[in-house]
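One protein chain is absent from this view; the other protein chains keep their places.
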Amino acid sequence: MKGAALLAILSHWRRHPLQLATLIAGLALAAGLWSAVQAINAEARASYARAAEQLGTAGLARLIPETGSIPIARYAELRRSGWRLAPVLEGVVSFDRQSFDIMGVDLLQHPQAPALAEAAEAESSTPLEALRPPGRIFAHSETAALLSEAQQTHPVTRLAALPRGIAMADLSLASQLLRRPDSLSYLLVLPEQTPGLAPLAELAPELTHLPARAAASDTGRLTDSFHLNLTAFGLLSFAVGLFIVQGTIALSLEQRRGMIRTLRSLGVPMRLLSGLFIAELAAIALAAGIAGLAGGYLVAAALLPGVNATLAGLYGASVDGSLSLRPGWVFSGLAMTLGGAFLAGAQSLFALWRLPILAAPATLARGQQASRSHMFSAFCGAASIAAGLIVLYFFQGLVAGFAFLGALMLGAALLLPLLISAGLSVGARMAKGALAEWLWADTRAQLPGMSLALMALLLALAANIGVGTMVSSFRLTFTGWLDQRLFAEVYVTATSDAQGAELAHWLEAQGITVLSRRYHDTRFKGAPLRVYGFEDDEAYRSNWPLLDASPDVWDQTASGKALLINEQLARRHKLAPGSILEIKPGWRLPVAGVYSDYGNPNGQAMVSLPALQKHVPSLPNRNFGLRADPQEITGLIKLIRQEFDFPRENITDQATVKTRSLAVFDRTFVITAALNLLTLGVAGFALLTSLLTLWSQRLPQLAPVWAMGVTRRQLAAAEVLRSLILAAGTAVLALPLGLVLAWVLLSVINVAAFGWKLPMYLFPLDWLRLFMLALLAAVIAAALPAWRLSRIDPADLLKVFANER
Amino acid sequence: MNANIILVASSLIWATAVQPQGYAGLGTDAEGFAIPKPDTRLTFPADHGLHSDFRIEWWYLTANLEGADGADYGIQWTLFRSALAPGEAAGWQSPQIWMAHAAVTTKDKHLFAERIARGGVGQAGVQTHPFSAWIDNWQMRSADETLEEISLSASGMEFSYDLNLMADGPLVLQGNAGYSVKSASGQASHYYSQPHYMVSGTLSLPDGPIDVTGHGWLDREWSSQPLAEDQSGWDWFSLSFDSGEKLMGFVLRGARGDFTSGTWISADGTAEPLAPGAFQAQPLNISDVQGREMPTHWHASVPDKGVSVEILALNPQSWMGTSFSYWEGPVAVIGSHSGKGYLEMTGYE
Partner (left out) sequence: MVLTIRNVTKRFPGQTAKTAVLRGVSLNLEGGRSLALTGESGSGKSTLLHLAGALDQFDSGEIEIDGTCLSGLSDSQRSALRRRDVSLVFQQFNLIPSLNISKNIALHARLGGGWDEGWVDRLADRLGLSGLLQRYPEQLSGGQQQRVAIARALAVRPKLLLADEPTGNLDETASAAVMELMLELVRESGTALFLVTHSEAIAGMLDQRLHLRHGMAA
């Protein structure tokens, strides 16, 4: 009996292959985008973890200085108290105009030492040579190649186990390169400690103890927000995919009601039937899940470079390696697909379970029943939005921001049917002509079957508007900010401090204003802080993008009595003009102003150059900004090149710097644009499948109209129009939703994720483009059903009138 | 964990045999390290401190102790210095590398620990005013610049100790007024000892703390080339007899014949270098120590002094499984003289 019943159930798909294809495609899409995002996240996380592991510091806690750095005398004291600690000094070094992240370690203490020693021995050097001049740099072979090219002074040892981009060296070399002979960035707490030592908190109250898990991936923490972002996108796509599937599952069961009744009257128990349907759905979901995973893998592989660009652009974090299948996202993807399929099919399966043997064919919910369900859905939507607002009001931060966004999007989606329905009745009232009236009324009648697809479209459009507005606002702000920040006409980087001094001297002799840009890297409350020393110049006073300032900000700062900090530092540590900041132990200055500093994940401060020089001797002096008449720029550059022998890249004019910065910016948001387009595509597909799903239910409504003399072509046109009306209505409603979304992204999410708040700009042309895109999607979605309708055999329409229906 | 690095660091301390010969006359070797000279006269307190012109140096203290429970214990506290280049520099540029070993030995347990450090940053070092030698929280400290009265501490994962040592006799210059020849071809070191310490203090062992008293022996030695090319290791004895006399003797095992030397210290502290070959030691019994065959039972003799004794390891498994590994442990002496002492055996691979 089981076999026979199963065959009967499955025979449905032979007659409805398109339906099966839709079902599988919908589920596969949902699974695909979700697992693509998960794959990307897993890859990035694994990459961060690998980096920590490769540095040998994976399971180790850290001691991080609250201010600046740790003096080595302090390190010695802590060692002498018995704690086994390994010192680390981090910084950036330029060789031949290329920057490298240097990680200085005590080769005698660092956990990674055995691997380094082995690598050195493999190159027939003794590990101890790395402790003596000229030292030795250890790096991943890619980085090593760059290093060997950029400098020849220090031999470079290739070590595949090190993360890309990091140059590891003994502290004897690193402290010299970084010009930090007496200070350390942080201390690793080594695994084996003798018992009975005084607690670190007591011995070193000025150092923050970062537990192993938190310390393990600095990058991981920094980029969490980005990954949360991706996950939100993935979830959105997944939900949209389920919208597609829900209708199809419902229809496939609906169409088999007759068969179910027959089978039941033939004595097949309901329990068995339900089991068979569940098994069928599970099998389809599994097949779709596997297809989706394959697709997801491809999508992820295609997106990964974009993700890398984004991460590099926003956080300076690098994700290396190619994509690999990880059980984590593979199984979660399959589980999500199965769960999603049952979630989408739950209502239909439940209805099936309760189907009486002799039920009349189902009719679509329409009229009052439909409007009652619209009201209920709208009520839930309003409640959801209210809940989101409450969360946003009472909680701060990234998760609250995303929770609000989720609630807002869900709420708006639930409100949609009521709003569209109201819009359609207005349309119907204003319609002239019988056909138009019928069209509006019929569109409204179709709403229940379309509303899930429309919700998907609404979400996709709103996400597009929101994210698009965010990115465009960011770009506009960023461009304006670049104009302010990059006020010097020419930027020059000398190859050495000596050359720098010579250059500055020569330029001044030429009567050119030289603004040297010198900085000192330190740490503030455990996070990197770069302190710039600037020379007082009118240009700063008139250009620098201050967001908040005390009255005589420039006089105070220029005289060394105060400092300026960037917005991220201000927000992260709740600093404002008037707050006191300790740059180095014993050097405390009040904040006089806060300036915007987009695209920089780290804290930054500006003090007057003489003050910085006083506290930090031997600052590197290689970067200069030159003021020049715009017409003279080319000549000036040529002159400098003639006079000084340095590489072409070391002199850039303002325009080039701006172009490059914007290029980096644009690369940063490649992934966002790609995901946006994908979501919109999925929504378009949802529209198509719901129209196809409605197709067979549409004929009984179309046949009488056709019999009254409306041609099939007119009906087809009406079909497209209907889709257009719905898409247009949805797009109109998506606009305010998208703008709210943009506002939350700019004012809540960005602040929490990056530490800067951005003004919001409106881009009506983008909206128009998106509106057209939505209409295009609607036309494409309606094209197939319309085409089928225009060429339908009258006999198929006449079947509607057959009495024995 | 840092096995490789430390191994190489240790190899610098122990196996400088590869250094070319023949620079002795110039006073420095090829890399600029000073060479021990027979006419050097040791001066104190300066020579308690470090000699950074020499490649290697150590502060080596062992003690035979008796617990309040009547059981025998031995402790070791050693600070090695090894230089990558002569001289000292500030901070991470310092060429000095420090390594320390500490151990506690009982009849059936041998607990040990190791520490390693850079010079220049203060994690390890030796200073003379007042005297202090340290690495991390292990230290040997005096209240003044002499070594008359010192405190000693070290700790490992399973043990720690805190001891006070009081000298009961004068410093002893080994070899020829502190110039100790190590091979027939002339390798030598500067070497003096304080073998007369009265020790009291506390050991902390896995079973709990225990008060101890006993006798300690400090060796100070520095050089740039202690072993000859053909020498593979040594067996070194420091013995304190119940009569109050003391014997330091060593055998440097070489492919071209063993080189033995020693010092006889009479009860009043007068030192008398033994003629080459006057000290003899033969293994009596071999133990399996961590897969190696090692003599943990010896016969030693100094016919001139009427010494003919058997030397028995308190714990034959006194293996220092540190990055450079060797055997070091307390021994009991019976025979013509009875007493206690320490035995060190290196180069058994």
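First chain written, first letter: the chains are A and B, and each begins at residue 1.
The criterion applied here is as follows: a residue touches a chain if its C-beta (ideal position, glycine included) is under 8 Å from a C-beta of that chain, and two chains touch if they have at least 3 such contacts.
Being a predicted model, the structure only gives us computed values, none of them experimental.
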Omitted chain - touching chains that are shown: A
Given A:Ala198, A:Ala283 or A:Ala707, the one touching the chain that is not displayed: A:Ala707
Selected residue (touches chain absent from view) among A:Leu7, A:Ala509, A:Leu765 or A:Ala802: A:Ala802
Of A:Asp170, A:Glu254, A:Glu280 or A:Asp442, the one touching the omitted chain in the full complex: A:Asp442
Residues of subunit A (touch criterion as defined above) contacting the omitted chain: 363, 366-367, 433-435, 437-438, 441-442, 444-445, 700-701, 703-705, 707-712, 794-795, 797-798, 800-803, 805
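Just so we're on the same page, only the chains that are shown with their structure count from here on.
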Averaged-CA centre spacing for the pair subunit B and subunit A, given as whole angstrom: 63
Interface residues, subunit B side, partner subunit A - complex: 1-6, 8-9, 12, 84-85, 90-93, 95, 97, 113, 116-118, 121-123, 134, 136-137, 155-157, 160
Interfacial residue positions of subunit A with respect to subunit B in the complex: 72-73, 75-77, 79-82, 84, 106-111, 113-114, 117-118, 121, 126-128, 131-132, 170-172, 175-176, 181-182, 192, 194-196
